[in-house]
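Beneath this line is the structure, given in structure tokens, with notes to follow.
Chains shown are a subset, placed as in the full complex.
As written, the chain order gives the labels A and B, with residue 1 at the start of each chain.
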Amino acid sequence: MMIDVLYFAWVRERIGLPRERVTTEAATVADLVAELIQREDRYAAAFAEVTALRVAVDQVLTGFDAPLSGAREVAFFPPMTGG
Amino acid sequence: MKVIVQQAAFDAGALVNTFTAAQAGMGAIVTFQGVVRGDGGLARMEIEHYPGMTERALTAIATEAAQRWSLGNVLVIHRHGSLAPGEVIMMVATAAPHRADAFAAADFLMDYLKSRAPFWKKEYAADGAAENATWVAAKDADEAALARWQGAGNV
């Protein structure tokens, strides 16, 4: 399946791009992260402290164990600092 | 209920007056404004957000507030892009028949907005150099603040 993967804040800066289209058979967010880490060092650097990250699937916050079945958009980012 | 995400500055006072005038039977209006602080020689900050999700998250938080407390109306407005010290980053406004609900809902909105709406702040020092800019770290206290609302309101 094809998924749009988005990166924000320092995750975006470490990976070096704001979004990309990924072809994957990953069953969960965690599986997708494992695949991305294999690709290049910059992904490994961005996902080094996965507990420091947040993830949204189709624009809703969720956990790293969330299934990706049917998902169109997955976003990774640090904890939010709005307000 | 109204949720606005924009880059441009807004006139908080004019928005407050419009919000107040539009209420019927609401005895209490509470507003919160977040302002850029110039601490430690901050020259400006950049606020990044997640278009699409931002509006969804803010709407979800405002809806949750309206379910928990007896509210007449809720307004949330949040800027993104470059902001200088003294500029207003965002505002929430709540209208309720009684003041306790208006206060609690505004306080709740702020706690959730801070930790659950996809905004990220990057601070630039006076030299403006991108390599010296730093992402604001989330505070443990902000996450902990959410626990205050377990079971608060009509839930």
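What we mean here is this: a contact is a pair of C-beta atoms (placed from the backbone, for glycine too) under 8 Å apart; a residue touches a chain by one contact, two chains touch by 3 or more.
Everything quoted here is computed from the prediction, not taken from an experiment.
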**Message:** Only one copy per chain type is displayed here, so what's the full stoichiometry of the complex in this file, written with the chain labels?
**Reply:** A x2, B x2
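Methods note: only the chains that are shown with their structure count from here on.
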**Asked** If you average the CA atoms of chain A and of chain B, how far apart do the two points sit, in angstrom?
**Response** 26
**Message:** With touch defined as at the start, can you tell me which chain B residues reach chain A in the complex?
**Reply:** 34, 47-50, 52-53, 56-57, 78, 89-90, 110, 113-122, 135-138, 143
**Asked** Taking the complex as given, what residues does chain A use to touch chain B?
**Response** 6, 8-10, 12, 56, 59-61, 75, 77-83
